[in-house]
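This report refers to the structure that appears directly beneath it.
Every protein chain but one is kept in place in this view of the complex.
Chain IDs A, B, C, D and E follow the sequence of writing; residue 1 opens each chain.
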């Protein structure tokens, strides 16, 4: 199981979390542990392996906390009962995640009217879910998306939009400033939410936020609240993954330094609202809202 | 000759201007005109062909004006004499261009000290000339350059820097915000200078200027004053070339709109100084300096 | 009753809410319903009629929710008892509203000292209540108010201030920039508070907020928390009433388009504090404070 | 003549200057002076009377300087010859003024394309001349104009635009912020240009400039260079006329202070370009351009 | 006891609070009161004396409230029991204070890595505690501190840092702008936290905050939440102590006005985070966090 998890090649905070939850559920179902203690030990190991596999995935970590937490706080003794607990809390988590995404789509799609021009960056399944909802609500809007170097995830977004029948324009990342004035709003996803109210998202997002501000275009982030990273409350910076040089230039001269950070931080001052399962809230309230809604995340 | 010019595949404002001047000189040398009048007519045709080949190249236009202007203002009658005039003024122009670039390198390289980190975008021969000068002056500095989508001219800059032995970092365009704080200054080239004091340069430059301002990093433009476009004084916007979609995505879905502007305008407010053959001047003074130094450009 | 409500010509969020509450109480008192069910049905109709009469009046909506809610959550069966419930909760709402206004005046008037210059816009009974309190506290201050086109409500504010003996200056709306530097603070009212922490108020308020920021003059909004619009949490924009062209220019050429929005949104970034019944809070906390104090508003 | 001038009821810097020049020419033509000295004395008196009639009209002052200056620098002795000189220089001034306006219209109208939305404030004959030129050039654009309290000159602009067949929207001054994002550019006139590069124009202009900047909408000023006020070079502030209270509120309470400044200063930082007879220049260059083109203004 | 308290010469919000708590405990221990009533009366007097001794010390006030509050809410009758209650709640407060400081140091020191340059102002024992923690964690960082006129508390900070073996640079206050770009973050202490989310700290802090923002350097405040001043919720401005002229210039000319405010307000917009015992939170959440954690402060 450990290997399977380590090599998981799933992309996007959401998919990673879902896989991790399923992996744990699977491991639990096939457990050979005889005692509750041994079972708990196994879970702990699974958790450690998963944490190590993906160092900065708050949604995955919160998901694991949710699922394994049910066992930790249970007073049952029998392994079978605990396995059932894992299954039910895994199911609960997945349902919550589904419902959050639907709620976000419902809330966020109200910001899109006929004729609206939406600017987005990279590919976020939460954003495209929202746009799908708006499109199925028979609204005729237009999308501008960046290609999103180095991996061109913007092309994925563009294809999905075209399949919905939405008029779509693709630009290179550095053409943002000359196109953003046409947009009525920016909507992007998130990889993590911090205690300060900042958002971690794909590299390039912070520049878009600044350019949106310069052009008075409102900038929204869609995110499940469970992307909140409790470690940031304790002073940890959200760590930024440095990815391989080949993603940017295969065959680059060897003595060339290639710096390839995957994410960056968008300061709360640039964000008009976080569209989450609670509705649209200011980024400054993310911490308070998590305290109120998911207090166990902070323990 | 017309065809040769039309198909010229030379890149960069500077090279285009040099080629155009040489083409005219060549055409003049091989003229079969018998009278000054017929010769002038030929030159006029050459000019029109060249203008049409490259719609927005102020340096080329000013170059042609310089060279053909010598005949227009001459009172000689003999074709041979006029041909010699063309040759000498072509030579004069090329010498001036060379000297301007050297002067720019000399002035600008003073801004680079040991340990300086220079940020640049795209590839500009004037910028790399300046950096070469600094490097040969035995200064040890570091360069950060963007890859510059869609055509990756940043790679050309990176190679040139590495050949000089300069430590070089390459990043994707959208990583600018997270790297610019390390830079001590930004230096970019220019395609055109406008009467308002703005600068036209490769797409992406304006966002870099804004991000440099946000991080209090001075932003310099190097440019020969002959890139001044007198049409902007009369209210013309510098027209922005829209390039082919295939540059961005070969095999893109057909119904996807791909918008690919080649240049954009950087407002004077973002520019700390224009490094030109006159020295470092505020962008606001470009027009006055051109009036003083090259009054014929404005006629 | 429906007709009476539809034609109500009362101005100001506060007065509209009071009238609606009284209308419901009145309707309840004169009910001919025999069963709790029939009574509830009547209330629902009254509510719908009132909602339709004024599409964007969160205070009125929250008032109705408060009053009718008492019946909805009651387990009583007898119509008479329910009527009494309506009466008592109507009374409770009105008392709360009164007390909120007094508390706002008490808190806000502490910001006014001898010699303070207060800038205000339009006419807000909550603002003038606050200024009355300050004036009765024997403080000698000065008020600058805009005339507030198109309906000149600023004149109402000016008259009220003069009656209090406060030295008052009236200016046209577009003289704001040249006068605001004299002001020590800006105080305006609100028509709605949004989940993002923004404020909806009379057209012209957002420009004043920007000009106040440019001159480093603190900008305060006074508002009862019950002006919070829960629909904004769900993604609805506060809808902006478009009023008649004749308000601006009677006898305008027919083919002239006259755009006359009554309100506009002031972003939280421009607001130093919301002075509400809880005290002075950052606009970012409005949502959390409502959750804590009036949780039923969000249900 | 003095009386006629003092009571002149002509509006707009341009019309005032034209009337003053005609008044001087008329006075000169009917002179009874026998000697050049007496004639010069008469002119001096006329000048003083005109200066006193309108304290802050740089265009008028420069016009008078132009016309009377011809006599001052002349070495002729005969009164008749001097009268002829006045006539010819008056004619010269008027022709220059006409030509400047045409040139401004020609240059500025290039900024207007099909579909462009132009925002303007108050009524400026130079602006409407420019828009007329654009409209006659068969471009289909749209104009948004403020009503411009207190005297509603925006209605004059609106009527002129409708007569040209231009689609026109009129708004109250304080609706600027919510409409300016639709605009592609702002064009306003000027009453005076200062040595610092600032512009004096109708009250309300500076707020529009700030709001345009906030929304990244370019802001242009059209002005003949002869509106340059040389007194500002010597440290004088352009004085701002305070107009009557009745313009704002007839029947206002007597103890109400009504502050009614007619103009305000727009700082050069907000101005993208001055469209003048020289072309489009940065406001920072106005002083240098006047030095070069009208050096006598500074003497 | 009253005298001892009045003359207390202790500096720093923290030390003042500790002394006041000890003074009360001491007074309680030596009480001669026979009845609970008399004892309560004594405590009230002690409180009043202490409040009067230091008009604006929210931490001291909250400390006293904490300690005396235990008696007020107790239902015991016996004086001895009440004295024990005072002792135990005094001890509790001091422990909480200690723990808060440790937690702040733990959280905040995570922001400091090897090579980090920290900028600080004045002397704050909470800041130096944090830096000590970072230094003992074997991190090699650098500190820049201002001298902090007029009393040169920056020298105290510098000495403490040098003793820790930290490389330290001292500058005059007005050299901040030219040094702040070298800093990776700013950390300062606080004298009071306000309901609006602002921070009161040593004069000079607000300018540093603005300069940090201009250079994109994050600005953090460390503060125990009990520095929250509940009076600010009710509209009171935090009052700013005006100190003696001799601190600035002994022997100044008598007719010279010397203005010497001890503190100033830093607006929440400039503050990246408040590092408190709860972790790092946005300043906008201070009020909500206090409501949640120390509700009695607001009563």
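Some notes on this structure:
Quick note on the criterion: contacts are C-beta pairs under 8 Å (C-beta built on N, C-alpha and C of every residue); 3 or more make two chains touch, one makes a residue touch a chain.
For clarity, every value in this text was computed on a predicted model and none was experimentally measured.
Across the complete structure, the visible chains that the omitted chain touches are B, C, D, E. Listed residues E:75, E:114 or E:255: the one in touch with the omitted chain is E:255. The residue touching the chain not shown here, chosen from B:102, B:167, B:247 or B:269, is B:269. Taking the whole complex into account, subunit B touches the unshown chain at residues 106-111, 269, 272-273, 275, 278-282, 284-285, 288-289, 292.
By the touch rule set out above, subunit C reaches the unshown chain at residues 181, 214-216. Residue-level contact of subunit D with the missing chain is found at 195-197, 232-237, 267-269, 282, 284-285, 287-288, 291.
Please note the rule applied: only the chains that are shown with their structure count from here on.
Counting steps between touching chains, the shortest path from subunit B to subunit C takes 2. Remark: subunit B and subunit E have CA centroids separated by 57 Å (rounded to whole angstrom). Here the CA centre of subunit A is 38 Å from the CA centre of subunit C. Multi-chain contact residues of subunit B (touching two or more other chains) are listed as 214. The full set of touching chain pairs reads A-B, A-C, A-D, A-E, B-D, B-E, C-D, C-E.
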